[in-house]
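As structure tokens, the structure follows; a few thoughts come after it.
Heads up, one of the protein chains got dropped from this complex, but the rest are sitting where they should.
Here is chain A:
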């Protein structure tokens, strides 16, 4: 019986540096992230938190340093991780249910059903509504429901608490605790508290 639902994986980043538009954003960033670990990524505006997340999901190439995953057979991090960022990745003319069915088929490793995932984020009643009719906070919750419909060990969250009310923030903290208990790992860029006692802080810049 394995200890966790997810295989043993360690993400190691060494001496990462980031350059955008010729300007050095940060350099010499090293960290490791293993099973059941959470990192709260902090730093002032423009420090490079979103850039680091873009790098991890393969959208941006690091200007220096390296990152690798130990324990995975050459699957890139992008295929092992969920990304919930500023852009919700939802189609406004499709219903919440249709968006989640699409995400589940696209990302594979089916977890909860779209309906169950919507219930888990407290929106069971919006399944049939086009996402365009939802408020910013509700959209963010539908995007967070994507974390549940497909099982991936790494969650990369860019300011996940933005637009969420207090109850939804507590709900997200609960989801993150469940994910850590199953052996998943979380890296979340944030300005406020994440509600996770075990999270380490990784600060970019001064």
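Here is the rule we use: a residue touches a chain if its C-beta (ideal position, glycine included) is under 8 Å from a C-beta of that chain, and two chains touch if they have at least 3 such contacts; residues count from 1.
Convention: contacts and distances are computed from a predicted model.
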| item | value |
| --- | --- |
| Omitted chain, identified by the protein name its UniProt record gives, among "Fe(3+) ions import ATP-binding protein FbpC", "Formate hydrogenlyase, membrane subunit B", "Heme exporter protein B" or "ABC transporter permease" | "Heme exporter protein B" |
| Among A:5, A:60 or A:129, the residue in touch with the chain that has been omitted | A:60 |
| Option touching the unshown chain, where A:83, A:161 or A:186 are the choices | A:83 |
| Candidate in contact with the missing chain, chosen from A:10, A:63, A:107 or A:129 | A:107 |
| Where the unshown chain meets chain A, residue by residue | 54, 57-60, 75, 78-79, 81-83, 85-94, 98, 101-103, 105-108 |
